[in-house]
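Of the protein chains in this complex, one is absent; all others appear in place.
Lettered A, B and C in written order, each chain numbered from 1.
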Amino acid sequence: MISFENDYTTGAHPQILKRLVETNFECLSGYGTDKYCESARNKIKIACDCEKADVEFLTGGTQTNAMIISTMLQDHEGVIAAETGHVSVHEAGAIEYTGHKVLEIPHKNGKIPPHILDNYLANFYADDNHEHMVFPGMVYLSHPTEYGTLYTKKELEEIAAICHTYRIPLYLDGARLGYGLMSNASDMALKDIARICDVFYIGGTKVGALCGEAVVFTKENKPKHFMTSIKKRGALLAKGRLLGIQFDTLFTDDLYFRISRHAIDMAESMKKIFVDHKYPFYLESSTNQQFIILDNMQMDKLKQQIAFSFWEKLDDTHTVVRFATSWSTTEEDLDALKAAL
Amino acid sequence: MISFENDYTTGAHPQILKRLVETNFECLSGYGTDKYCESARNKIKIACDCEKADVEFLTGGTQTNAMIISTMLQDHEGVIAAETGHVSVHEAGAIEYTGHKVLEIPHKNGKIPPHILDNYLANFYADDNHEHMVFPGMVYLSHPTEYGTLYTKKELEEIAAICHTYRIPLYLDGARLGYGLMSNASDMALKDIARICDVFYIGGTKVGALCGEAVVFTKENKPKHFMTSIKKRGALLAKGRLLGIQFDTLFTDDLYFRISRHAIDMAESMKKIFVDHKYPFYLESSTNQQFIILDNMQMDKLKQQIAFSFWEKLDDTHTVVRFATSWSTTEEDLDALKAAL
Amino acid sequence: MISFENDYTTGAHPQILKRLVETNFECLSGYGTDKYCESARNKIKIACDCEKADVEFLTGGTQTNAMIISTMLQDHEGVIAAETGHVSVHEAGAIEYTGHKVLEIPHKNGKIPPHILDNYLANFYADDNHEHMVFPGMVYLSHPTEYGTLYTKKELEEIAAICHTYRIPLYLDGARLGYGLMSNASDMALKDIARICDVFYIGGTKVGALCGEAVVFTKENKPKHFMTSIKKRGALLAKGRLLGIQFDTLFTDDLYFRISRHAIDMAESMKKIFVDHKYPFYLESSTNQQFIILDNMQMDKLKQQIAFSFWEKLDDTHTVVRFATSWSTTEEDLDALKAAL
Partner (left out) sequence: MISFENDYTTGAHPQILKRLVETNFECLSGYGTDKYCESARNKIKIACDCEKADVEFLTGGTQTNAMIISTMLQDHEGVIAAETGHVSVHEAGAIEYTGHKVLEIPHKNGKIPPHILDNYLANFYADDNHEHMVFPGMVYLSHPTEYGTLYTKKELEEIAAICHTYRIPLYLDGARLGYGLMSNASDMALKDIARICDVFYIGGTKVGALCGEAVVFTKENKPKHFMTSIKKRGALLAKGRLLGIQFDTLFTDDLYFRISRHAIDMAESMKKIFVDHKYPFYLESSTNQQFIILDNMQMDKLKQQIAFSFWEKLDDTHTVVRFATSWSTTEEDLDALKAAL
């Protein structure tokens, strides 16, 4: 069945597999110390226009979030996130497993409104009892968000300014960062992300890799002995080459950006199909995830022909569902969707 | 200064100190195995009308909550609590420190409305992605709540029925249980609590003890090797007698209930004083905590004469403050309050 | 440089890469629910001659150890391991990170002698203070051990019998299980491991995979909601196919066993080379890891030509070093070693 269920239903971009095959019998050192990891780190630093960055590779998104958050927070701190944030809802308590609370605040279409954040922090310190509460020690946001929405450069800078005021780092979850950067609505390039945020990751799993996320510490703020902390959390791959080769390939000849752009082109075409067929959108998204409202009978019928994702119940007779394109979506997939509608 | 700041500003009921002095040179075994702990356990079981109960003593409320919740949850589970619950807000992340998420749901005057709980659980299991989320594995509620309010027997039974349906235990935080049971509005006795809940604790610290809470497991559900788990969390007192003697005294001749009733009598008189002086109440409470709305100028002035607690900002010119009575509140304290108003 | 440094210096067996390429554009469900994971599970169950087994895939060895141990232990328990065990020394505290102690006991050539284990358990329960100590809740052993040595079937059965007596599970770390099973000295087949142990894993990373370990629960003892626990620890791959396809390939046409046998053949040839050149062995190993004693000048010289691993200092002038073969070791590699010696 044709699937728009998510952006990780297929394997890896063929160029990645090709490079894995080509390098397969090279004898390389382990644990991320090989030359491909090194090369990938350098290419990412250049792409970020941030020479002083530290780049580390991890395997998946939840792992990366738990790793970054737990090694950068102090003992008495928690992480602020939108109540719809991935760390708040869909990581099975991975942050709490590290002993830290996720401080959930209201969202607007998946985004943290700067004034909400500012109020939260001001109120926290104004509360006489705040020493009995979890200190806000970091801001987590995802870009694109879980609803496919994007922060503007102005919004991200406002949030960063608030973080600076309270001396807490700003962490951006870029599981789908490519799709955000290549969106028509984006007013930021990768180097803007690197300049504004204290730490972020460039998602590989959802943008053409078999697995892998590249963490970028931009302010000479990588936790000491980070490799040992990775090992301690069971997250250190013996064959670090698997991550290095993939990111080295993705950051050669702008592959990461080109395949992200392809997904956006497909998403724009898909949006048009829904508009043409007068399907209502749950919200406006300019990235590869589109949220459509279906009445439940429509949904059950469509489900027979096309795979998509349940998102949330809207009311007793309607459901919000998600259609996602990816680097591997084809024109044929779109034709099938059109036919099904 | 006369203080209504909270219910733990004075030491212990004199009868407790008397017993500590009388027993001081008795040579007793450690870690809660002494005869006073044993006697206190028996008296509590009788007071609960629950012969099969297991009773354990701990030192403070946050410690007790973390202990109960972390030893009764499964790995993949978290605890449901009102967003205003003590575990949600005022325990500095003690539950998360044990690796479990607090699943915060909306409240009504500090209480969990049964239908909100029911919906939460139904929606959780209806969500296709729930295996990526924290499973609700326990319901936590406080009685009285953080707002001094009380569940009715009917409400508590409804919540218990929902818990049974989903096969998760109901845990009641009774930090101020005495003040709840002795309230004029209470339609439950201690044995009702013991019958309805799977586990609860009888608060000592806020009801006349120097420290100490008595945990009651009512359904032959005490975690195996609980004493070792207590030790593992640094919560095992070498001189367990300190807790045993206090609870033995509190549960001799109904002392716990009598001093709780005294606090309620004082609270009723205090309410009358506020009514007489036309101070608005933030909400209706029938227990020892009363929440009053003050305009900020009033507040600053009153603060000079009487100690009370900041609760929360109401608007730019008004603040919600708390006045608490306790077992040690006197008529003279009330007279001073009247004079100050 | 020719390397005998370890068994993970090259990529994956070519057949695995071939299958990754062939299946790359198939649209598969995520998180280990795809048909390749299913097929791999079935093939492993057949290879284990254990129809009721539950098979789960994880990414690396430390992750697997932490996952199994932390989900199978009770709160008051720790895991017994040899003081040289991987979990004791070389996992950066990954077990302790889950809140559980590794109870280290003496070893003999990396193995736990059954009588040492038996004494440890008997002494634990004979100690009047044992409720203040960490209860032994599982036995961890590696096969082959960190020293390349193997348990005999008799030894493993004795250990299992002790575990049964104390009602604790026996967990076997099979990071290099293939090399153990294919050793000339092995008197056990995979089905023996499955019959004797309560849980074990079949190592992929060190036996021809890019990454991946297959956990086998043999006694209907998989922890409830294990997938959620995996997610909670950041260990759930979105593209579970990466693990499924690899293990499906390894367990097709006995590939896992054939490539393991190749490594053993290479190791036997390598041993002969060391014997011929009169290099002393630190201990007798019948698997793919060989431990040689070099004087430090020899070592520094040899290091220029051949890569191998530091193991431990023997005395001021001698060092124990490790030479490892793997599925990808070639006759040419051995010729180069011979030439260098």
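Rule of thumb we're sticking to: a residue touches a chain if its C-beta (ideal position, glycine included) is under 8 Å from a C-beta of that chain, and two chains touch if they have at least 3 such contacts.
Just so it is clear, the structure is predicted and the values come from calculations on it, not from any experiment.
Only one of A:Met227, A:Ile273 or A:Ala307 touches the absent chain when the whole complex is considered: A:Met227. Check A:Lys18, A:His132, A:His164 or A:Lys191 against the missing chain and you find that the one touching it is A:His132. For the chain missing from the display, the contacting residue among C:Asp7, C:Glu91, C:Glu213 or C:Asp333 is C:Glu91, taking the whole complex into account.
Mapped onto chain A, contacts with the missing chain fall at residues 70-71, 74-76, 99, 131-135, 223-225, 227-229, 231-232. The chain not displayed touches chain B at residues 1-3, 5-6, 8-12, 14, 17, 20-21, 23-30, 59-67, 91-94, 97, 205-206, 210-211, 228-229, 231-239, 241-242, 307, 328. Those residues of chain C that touch the chain absent from the view are 76, 78, 89-93, 96-102, 104, 123, 126-129, 131-134, 309-310, 312-313.
The definition used in the following text is that only the chains that are shown with their structure count from here on.
Once the centre of each chain is set as its mean CA position, chain A and chain C turn out to be 33 Å apart.
One simple way to say how far apart two chains are is to compare their mean CA positions; for chain B and chain C this gives 49 Å. Counting partners per residue, chain C has 228-229, 231-232 as the residues that reach two or more other chains.
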